[in-house]
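Shown here: the complex without one of its protein chains, the others still in place.
The first chain written gets the first letter, and so on, giving A, B and C; residue counts start at 1 in each chain.
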Amino acid sequence: MEFSGTFELEDTTVDEVWLALSDPVLVQESLPGCTFLLHVEGEEADFDELAEQASELDRELTNDPEVIAQRAFKEGERYAALMQVSVGPVNPTFETVVTIDERDRPRMDASGEGSSGDSSFEMSSSMALSETDDGDGVAVEWETQADVFGKVAGMGQRVINPVANRIVKRFFSSVQEELHDLGVGEVSTSDGDESDGRSLVDRVLGRSKSTDSE
Amino acid sequence: MTVDSLDPDDVDAADILGSAIERREDPALLTGNAEYTDDIQIDGMLHMAVVRSQYGHAKLEGVDTSEAEAMDGVHGVYTYEDLVSDETPGGGSFALPTAWLLDSLKQVEHPVLASDKVRHQGDGIAVVVAEDRYTARDAAGAVDVEYERLDAVVHPSEAFSDDAEQLHDDAEDNVAFDWEIGDAEKTADAFADASHTASIDLDNQLLIANAMEPRAAVADYNPGTDELDVAMTTQNPHVHRLLMAGVLGHPEHKLSVRAPDVGGGFGSKIHHYADEALVAWCSMMHEGPIKWTATRSETYLTDAPGRGHETKAEIAMDDDGNIVGLRVDTMANLGAYLSTFAPAVPTYLYGTLLSGQYDIPAIYGHVKGAFTNVPPVDAYRGAGRPEASFLVERLVHLGAKEMGMDPVEFRKQNFVPDDAFPYETQVAVVYDSGEYTKPMDEALEMLDYENFREEQERARDEGKYLGVGFSCYIEACGLAPSELAGQLGAQAGLWESSLVRMHPSGTVTAYCGTSGHGQGHGTTYAQIVANELGVPYDSVEVVEGDTDEIPQGMGTYGSRSAAVGGSSLVKSAQKVVEKGKEIAAHQLEADPEDIEFENGEYSVAGAPDRSMSMADVAGAAYLAHDIPDEMEPGLEATSFYDPDNFVFPFGTHAAIVEVDPDSGEIEIERYVAVDDVGNQINPKIVEGQIHGGIAQGVGQALYEGAEYDDNATLMTGSMQDYAVPKAEHVPEMETGATVTPSPHNPLGVKGVGEAGTIAAPQAIVNAVADALEPFGVDHIDMPMDAESVWSAVQANATADGGAEPGSDDADHGGER
Amino acid sequence: MTEHDITLTVNGAEHDLTVEARTLLVHALRDELGYTGTNVGCESSLCGACTVRMDGEAVKSCTTLAVQADGAEIRTVEDLGTRHDFHPIQEGFQEEHGLQCGYCTPGMMMTALDILEENPDPTREEIREGLEGNLCRCTGYQNIVNAVQNAAEQMQPAAVADGGETDDDGPTPATDGGEKQ
Partner (left out) sequence: MFPDEFDYHEATSVSEAIDLMGEHAGAETELLAGGHSLLPAMKSGLSSPDVLIDIGEVEELHGVEVDGDTLSIGAMTTYSDFIAEDVSEEHAPALYHAVRQVGDTQVRNRGTLGGNLAHADPASDLPGAALATDATIVVTGPDGERRVSADDFFFGMYATDIGPDELVTRVEVPSAADAVGAYAKKPSPSSGYAMVGVCVQATVDGGTVTTVRVGANGVMDHGVRLEGVEDELAGESLDEDSIAAAADRASEGLDTAMMMSDLQASAEFREQLVGTYTRRALERVLDRTATPAAAD
């Protein structure tokens, strides 16, 4: 099943939003029901181990591009998330692994799968940022193709669309809030050249050159 | 017209056959004294639950049963490896057979538990045996299965596409069979010469039977005697015994299958499923009683659905409106494996009915069967015949429209004429008897057809859209002459067996190899036997559904019980009468030739005072003090009745509907059914069968459909989402009857179980098409839910620049 | 797992039993107490086969926990009448062939009793609406409606003719074209 939408973030820039969405910590904080979101080091994602790791980790939200750069999503890498999706009395917790298939500002593609007991899902998702027409904000166009299996599949048909819409809405509202609270991107985005010819921010932003802007 | 029931005590013995008496099975059912399979309680009984697939199609990478095994109350968890192990009981195939073969059929392996691959969600992966049903279910949930998901296919057209995932290694391109009937060349010529044609593209959706009682089995193995008793929800215990013996490798004579009270079947309890065999195996494994009762969600995943056709078809007419040819190309969904009778349904039960009630000189049908990731598809009430009848009647509706003729006139002109019977069609069957205009005329009178057309005109002017639809159906039932069945691919004879046993006191037990599950056989069979023997109705007890009691049998499906089982009882009873005649002759000191038998009395011709009752003769037979030399004592007879031909019930159903183009809602204003099912043994039971059949046909037309997503996950997996019609969804039905006895059986009966289901859908679809003619809507696929009707109106309004509501555009469409 | 001691009065007989919290009333009745006349047809609270009367009202015993029924009076089909002394509702079903396989029938009758208690002389539409929570796959409902009307007549020998109009927002009922006479 496919669903999509556009969410507009006010009073921000594509660079700022891109930076925010590059930060697993900010994404984790903004995703409703997400207990942790961590880079998967080895082949297998062991969720018990990851949970332990998450409890020991001391990561904080920041607006410091240096810090974000350290932990930013990387193309081709896998990330594990423990997500509880709450729909009334139905509250499955999904062990989810997502691969960043493509990360090329202003576009990111990811695919993943998750399971919870006898239920599971597979999804592929993409997101693109653009300046809004009034130039005052950023439009996030997103689309997701998801397949749901097992017990929740029958229920899925009915609830997935509105529930997904609600999760996305809450996610971006939180992102907007965090952007505002942290002042992400307020650090200049054009300082200091690096050895590979890309600025630090360029690297975080996944840009190949520091010249273009939308 | 409603049939009123009679108390059997108020019916004269001579009138018992044909009387609408109350049903003798009802008191037990009405007081809670009935015994359905799940009601059976045996001391020490354990419960089984089945672990089923999370996916429509996947490879099994691993099954971890350890957590389930460790749970309190769990007695065992088994996978395919355990079944086939030398250490465990049984040495059978552990694979389900198909009992109908076709030349081109790919017989794929169907293990009772998946070994390496799951091909539909209902596929079992492991079974759990535990103290109680809750624990068994808990433990099933604790079995951890690792899958590698594969792409799935749901519809035949997808299954045949080039990039489709193949289900079985030995079924290339997912083709299960490729079959044809009729004369392709002759039909091509007819189309080439025809002056008019009409065509249709349609889906006949998958339906789920939804018998109110879910499938269940209780198996009890006795290690001392090696006897394995299975009580189960079955329509045909003897067939299940035969097939299960092979699946388990347990000798047939040590296996007993019994159908307790069965809560409806509609085809879904004919087939041999994995679950019942697994219960039996677990019982051998644990050397004691085990129960399994499907939850409703399991029946949705495992009960064989029916229908599932994608069809392109066309009809050809000459200038005068005579049908000159009919051509059909169908892709049939067979699901993940071949179910018991699956190959017969879209072939011989479908293609042979493509002539409908019409005299069509050239017919060609081509059917390609597809393996897909839905549950194995098989017979559901009507089985093949509803698909044929739907198609023919939709084409006739469109043909009439193409000709600019009234649909009634067009039909009548093309009916097989009364003097043409027995009529041999172009598709390999010979219709026994018929007068097709009779039910049509009666239906027209009940409808007041002429007036309706005027009312329809007036209503359209007011923006109300009424329509009438006809369905002149034919069905072939009473399966079947064994030799013919064998030629067509059946792996069994389709005779029926019975035993009529007089007791010394003159009462009777009649045993029959059919197995009723709501049809009232106890009542109708007693009517038949009481009539033949001339004994009181209450003196006859009927026994069915138990392989230990009844010598042999083939079961109840395909509307065969009265025609084949009933006829077998007649034959057995006649043998009893014949033997009695010799005893009476001996006792009355007359020549057997001179003994007459009437109303239960043997008398000497010309000397009515020299007589003996049936009861006296029975007493004499068992006393055996004075019976003819060489004669064995006792009075009973067994027969194996093999019919000469199918029987061909027919009739006309008509619906009047009002359609609201704004909301897409359809209101059935009237539903008229005139059926000719031959002689009626109990008209009230016949009426009930017709009612119930129509309700399921209405369900198909308007409400029901099994929907799967692209991954073959069932989306309509509960009654919350699959619309089983409720009381308010089924219209009041006006029934009428004509009687054209079948010449092929001693009762002159034709079969009634499926007639309503076969007849109803096209009556309603034709009515809706008639109502929406001003909008240029020719066809809406079933189920015609409100949205599909609304969308069809919208689509046509847009596509045709908006056929004005109210304008009557008779030439519209016809050729699409 | 929590277990609870409960008391159910079934058809006048008091039973003390211990059940798991999750035990459904229908399983307590069938598996623990042997009242197997009440059947289970679905698990989504739609088919109504499991309908019993609890403290005088029709309820779906598969959507009621046994612990919720603690202290309640339950009436099942076993309490209606014997084959020699039918309750009018049983008589109606027998005379009108209001059943075929019989599986839905106990639940159907228990709901019908609710309908008749509320409305002793229901119209055919009212009966159909009242039976919305009971599915039958055999009869097409027409003879069930006849059976309930038949029972209504027996229970109300001096019943007046057709009931009046109702001001109900129920879905438009099916037309009554084939009214039995």
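Just so it is clear, a contact is a pair of C-beta atoms (placed from the backbone, for glycine too) under 8 Å apart; a residue touches a chain by one contact, two chains touch by 3 or more.
Predicted model only: the values in this text are computed from it and were never measured.
S.K.: Could you tell me which of the visible chains the hidden chain touches?
M.R.: Even though it is not drawn, that chain still touches A, B, C.
S.K.: Of the residues listed, B:Phe191, B:Tyr622 or B:Trp790, which one is in contact with the missing chain?
M.R.: Residue touching the absent chain, from the options given: B:Trp790.
S.K.: Touch as defined at the start, partner being the missing chain; which of A:Ala128, A:Val159 or A:Leu182 qualifies?
M.R.: Hidden-chain contact among the options goes to A:Val159.
S.K.: Could you tell me which of A:Glu95, A:Asp118, A:Asp147 or A:Glu178 touches the chain that is not displayed?
M.R.: Looking across A:Glu95, A:Asp118, A:Asp147 or A:Glu178, the contact with the absent chain belongs to A:Asp118.
S.K.: Give the residue, chosen from B:Val724, B:Val777 or B:Ala792, that touches the chain omitted from the document.
M.R.: With B:Val724, B:Val777 or B:Ala792 as choices, the missing chain is touched by B:Val724.
S.K.: What is the set of chain C residues that contact the non-displayed chain in the whole complex?
M.R.: Touch with the absent chain occurs at residues 1-2, 4, 20-22, 24, 43-46, 48, 51, 57-60, 62-65, 67-68, 111, 114-115, 130-134, 165-171.
S.K.: Kindly note down the residues of chain A that lie in touch with the hidden chain.
M.R.: Against the missing chain, chain A presents residues 5, 87-91, 117-118, 151-152, 155, 157-159, 161-163, 165-166.
S.K.: What does the interface between chain B and the hidden chain look like in terms of residue numbers?
M.R.: Missing-chain contacts on chain B: residues 133-134, 137-138, 141, 295, 297, 662-664, 702-703, 707, 715-716, 718-726, 729, 785-787, 790-791.
Going forward, only the chains that are shown with their structure count from here on.
S.K.: Using mean C-alpha positions as chain centres, tell me how far chain A is from chain B in Å, no decimals.
M.R.: Here chain A and chain B have centroids separated by 54 Å.
S.K.: Approximately how many whole Å separate the CA-defined centres of chain A and chain C?
M.R.: 54
S.K.: Could you list the positions in chain B whose residues touch two or more of the other chains?
M.R.: Residue numbers touching two or more other chains: 718.
S.K.: For chain B, which residues are in contact with chain C within the complex?
M.R.: Within the complex, chain B contacts chain C at residues 2, 5, 22-23, 25-36, 38-39, 41, 132-134, 209-214, 261-264, 266, 293, 295-297, 517-520, 667-671, 684-685, 687-688, 691-696, 718-720, 724, 726-735, 756.
S.K.: Once bound in the complex, which stretches of chain A touch chain B?
M.R.: Touching chain B from chain A are residues 1, 117-120, 122, 147-150, 153-154, 157.
S.K.: Residue numbers of chain C touching chain B in their complex, please.
M.R.: 20, 22-23, 27, 30-31, 34-44, 46-47, 49, 76-78, 80-83, 86, 90, 93-97, 99-106, 109, 124-125, 127-129, 131-132, 134-146, 171-181
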